[in-house]
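Some notes on the structure that comes next.
Yeah, one chain of the complex is gone here, protein chain that is, but the others are all in their spots.
Labels A, B and C are assigned to the chains in the order they are written; within every chain, residues are numbered from 1.
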Amino acid sequence: MVGGGRGAFIGAVHRTAAAIDGEIDLVCGAFSSTAEKSKASGEDLMIAPDRCYGDFKEMIQKEKRRKDRIDAVSIVTPNHMHFAPAKMALENGFHVICDKPVTFTLSEARKLKDLVEKTGLTFALTHNYTGYPMVKQARHLVKSGVLGKIRKVVVEYPQGWLAFLEEKRGYKQAEWRTDPKRSGIAGAVGDIGTHAENLAEYITGLKITEMCADVSTFVEGRLLDDDANILLHFDSGAKGILHCSQISNGDENNLYIRVYGELGSVHWGQLEPNTLIHKSQEFQHIYRPSVGNLCPEAKANIRLPSGHPEGYLEAFANIYRNFARTVRKRINGETPTEIELDFPTIDDGIRGMQFVETVIASGKSNSKWVKFKS
Amino acid sequence: MVGGGRGAFIGAVHRTAAAIDGEIDLVCGAFSSTAEKSKASGEDLMIAPDRCYGDFKEMIQKEKRRKDRIDAVSIVTPNHMHFAPAKMALENGFHVICDKPVTFTLSEARKLKDLVEKTGLTFALTHNYTGYPMVKQARHLVKSGVLGKIRKVVVEYPQGWLAFLEEKRGYKQAEWRTDPKRSGIAGAVGDIGTHAENLAEYITGLKITEMCADVSTFVEGRLLDDDANILLHFDSGAKGILHCSQISNGDENNLYIRVYGELGSVHWGQLEPNTLIHKSQEFQHIYRPSVGNLCPEAKANIRLPSGHPEGYLEAFANIYRNFARTVRKRINGETPTEIELDFPTIDDGIRGMQFVETVIASGKSNSKWVKFKS
Amino acid sequence: MVGGGRGAFIGAVHRTAAAIDGEIDLVCGAFSSTAEKSKASGEDLMIAPDRCYGDFKEMIQKEKRRKDRIDAVSIVTPNHMHFAPAKMALENGFHVICDKPVTFTLSEARKLKDLVEKTGLTFALTHNYTGYPMVKQARHLVKSGVLGKIRKVVVEYPQGWLAFLEEKRGYKQAEWRTDPKRSGIAGAVGDIGTHAENLAEYITGLKITEMCADVSTFVEGRLLDDDANILLHFDSGAKGILHCSQISNGDENNLYIRVYGELGSVHWGQLEPNTLIHKSQEFQHIYRPSVGNLCPEAKANIRLPSGHPEGYLEAFANIYRNFARTVRKRINGETPTEIELDFPTIDDGIRGMQFVETVIASGKSNSKWVKFKS
Partner (left out) sequence: MVGGGRGAFIGAVHRTAAAIDGEIDLVCGAFSSTAEKSKASGEDLMIAPDRCYGDFKEMIQKEKRRKDRIDAVSIVTPNHMHFAPAKMALENGFHVICDKPVTFTLSEARKLKDLVEKTGLTFALTHNYTGYPMVKQARHLVKSGVLGKIRKVVVEYPQGWLAFLEEKRGYKQAEWRTDPKRSGIAGAVGDIGTHAENLAEYITGLKITEMCADVSTFVEGRLLDDDANILLHFDSGAKGILHCSQISNGDENNLYIRVYGELGSVHWGQLEPNTLIHKSQEFQHIYRPSVGNLCPEAKANIRLPSGHPEGYLEAFANIYRNFARTVRKRINGETPTEIELDFPTIDDGIRGMQFVETVIASGKSNSKWVKFKS
């Protein structure tokens, strides 16, 4: 693991996600910016001291030489520190699982894609919300045609935790996420807008082709956007709305998507992730994990009988588990199944970076429609 | 009553709304396009045959001469037939309550406003959704300052009943609403978008100043828009999204609004109109009719103890009741209270027509932002 | 109308319910205990002064002699004053619609039943909750067999409005409902327990045969029960639970029922009366008014398109409308349809009184099971 030292939020999430199914062992890490801090964090995690490294370079070099070397590297640093360790890991033969957005810039993402293709290694991106089984069932319903042709997509991701200038109040999570040097050109758009974009494209199988964005920074003194309202056009002719916000005071983490086809619609929200609504003029149906006959992709990502709620960590774990199984198969020279391959890849990373750059460009543009950057 | 003959939907709603509180008597009408049909409809309603008129002109002329003449005229015809009867009623000294949108064009609406001002008569517009007590409580919370300065408004009105070409299947409600000759330049935007606009401005007290609209007709063969996604700017600097749709298959009549201020937000939807959520980083609170201490405007518009759900007709009736009480006070030379005056007026009608014209103009424009027409 | 003077709650509900559909005209009444008060109340309601009577006897005698005499009498007095006016109305040829519980004692109810049978007149009891269209759909699902044999019924009716000694704080509604002289032997059990019992038997078509009741008075100084927890056995072998309470502080008017059959279950609650859930191991389905294909009994009791919420008053109005149509048909010598006859009758009234007497008896008994009184 690169990053995820004491006090980091997403590092702990990755570790739990990796631990839940008992298929992955965390055995080494470059958890912090100094060897000392890294060792301290490693000690908390019961990692052998000689495998707590001072930085990712040391880690990759030393691990490479071990007989019991790691199979894959998990990268959980802030955005600006994804590219270098990912590149080096791939170049040295390690599979990679990386937090999103994949890199600091689009061109870095493109370089990673080249490397992934060249090396044939596995690269997973933790767009964790696609790990929810009911998201997979929604995608299945779209794909199966029961909704008919898709006409409209409404996806939203309002949060309220940055309603005040938290980055000046010593809130570590807020600091780097609102810092252009560590987050890149976008704030909310990169942090959560990309999740919304990824979810919409994952469920519908459609691609955004152009957009019209109204990007705002509401909190005085903030350096990056904290709100964006965006009109979307998709490649199929479908239209849509995407809005994301970190100043929607009172909203928790309310990722919600509605996909309307000619024949019906699906409705899913992350706050009650175990409920998927499928509605039409004729009926309203609820899908729930382990109730009735779900699609194989959904079933494969459920651990418990009906009525035993699984949440955020389990969805995150689904990304890790599928990644791990794919890596294991490939290490063993086997071919992973479609269900095992069901995790976001470098291509999702590139879409995400294109999305970020397009939103920011559209926000600054006086033209109504701005083509999706490619 | 002008309009509302057999088979009309909104005419029946108006009649029930007027009847609920026993403060209004329906005693005459020009219910249909011919005297014969009008009499037939009047008979169903137990109206004296000599007061079932062939058209609104006859009605206004004859009623004017009666000693027991009516006090007010209710206009429930399709959009293109609002202006003439409203004008004539006002010119002949009758108060008017009229279905929305107020007229066929903005310029007609302006003429009515002049007449209302000149005559001093009462003109109510049935933007019925503002009649819900929890909407009034939401407005109160905004006004009271507990939300702080408003930053963002998300208002949406998805319906699914026009997902197919109903206007060619003999569905009367669909026919006139999608017919430019009877509905005007807009379909969904005029029919329901105006409700969303009115609700947003009612609750927040803000005015839309410019917008960017993506207006669509999804159903082949349809003559007017059936979907619109709109970015909004408000006079205070607040931003927003308004989307309305009649092709959102599976959605019923899902008017929903969220208003985010610096300090918190309110969330209200018409499908569960007796629940208002007030949330912040610190708490989540539910307001319900007759629970705890609501604002006087909310209380005045509730008829029942807590847990006895009131719905669409009761909210509609609130518009009628406040209108009736205002008219009665004015007839008696008294001054209506603010609570009695709490119904939409000709000014809301003009805003609505401006909204329609701006959305349609923006939809056709390549400019990102189009100023709110005035 | 007998009762329902100024300040009465249920009288106003009855009047609105009767007015909603424009099929019933309120033209006379004995609204209060003195002629003077009755006239004052009548004036509020725009009733001709000569038809505001001093008491029900005067009303029935004088109306009987009028050419434009009323067809039916509505009785909305406290429980102890139902029997006398109902009896006299029936004896003098008037149809009767009466608030519940039908009488003060079971023996009075039996006498009314004899009279109804002898006279052939129509007698309706306002167990209004059976007026909701989704309740009718639930009954239809049970009857149609899709739930299989019914195994278990859980029906509950918690309210919180009597959590304190309101009857000593000048709350008129609380006073008579907790006064044995006006309410009879039961408080919450009679006031709301009977609604729960009626709803359970209406939906399932089953009859309670024996019960085990734990009846409590939690508020010190109260003269009647304010809470009851009851185990039920039904004639088919089904089992159940009924609990009702007026001290469930925080609950509004939360009548809720669940009916479990071998093959699935239905779930309905009065707070969101437009949603009926039908669930099994295989699926979870939502029924909503005007969505898809409902049973004829449900459809006939809906006034609005989907997504336009109807509430308590509309359900109440359904009882009135069916009663009015039945009466009209019978006056005209026609035969009412099953849908028109779908309102509670004197038989429901007798079941209700038997229920009350059995609960109170069981509450005092040391035997586990007490047979349903008959």
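Note that in this section contacts are C-beta pairs under 8 Å (C-beta built on N, C-alpha and C of every residue); 3 or more make two chains touch, one makes a residue touch a chain.
Since the structure is predicted, the reported quantities are computational estimates derived from the model, not experimental observations.
Q: Give me the visible chains that the unshown chain touches, in label order.
A: A, B, C
Q: Which of these, A:48, A:223 or A:271, touches the one chain of the complex that we don't see?
A: Final answer for the missing-chain contact: A:271.
Q: If the hidden chain were put back, which of C:284, C:306, C:326 or C:354 would touch it?
A: Touching the chain that is not displayed is residue C:284.
Q: Please pick, from B:37, B:111, B:143 or B:285, the residue that touches the omitted chain in the full complex.
A: Of these options, the touching residue for the absent chain is B:285.
Q: Can you name the residues of chain C that touch the chain not displayed here?
A: 151-152, 154, 156, 158, 160-161, 163, 212, 214, 216, 218, 227, 229, 231, 239-241, 243, 245, 247-251, 258, 260-265, 267, 277-281, 284, 365-368
Q: Taking the full complex into account, what residues of chain A touch the chain not shown?
A: Residues 9, 12-13, 15-16, 19-22, 25, 45-46, 159, 161, 251-254, 270-273, 288, 290-291, 303-314 of chain A touch the chain that is not shown.
Q: Even though one chain is hidden, which residues of chain B still touch it in the full complex?
A: Contacting residues on chain B, toward the hidden partner: 281-288, 291-293.
The working rule: only the chains that are shown with their structure count from here on.
Q: With over half of the numbers shared counting as same, classify the chain A/chain C interface as same or different.
A: Homomeric contact, same residues on both sides for the most part.
Q: Between chain A and chain B, what is the gap in Å from one C-alpha centre to the other?
A: For chain A versus chain B, the centre distance works out to 43 Å.
Q: How far is the middle of chain B from the middle of chain C, if each middle is the mean of its Cα atoms, in Å?
A: A distance of 35 Å separates the two centres.
Q: At what distance in angstrom does the C-alpha mean of chain C lie from that of chain A?
A: Here chain A and chain C have centroids separated by 55 Å.
Q: If a residue has to touch 2 or more other chains to count, which residues of chain B qualify?
A: Where chain B meets two or more other chains at a single residue, that happens at 161, 251.
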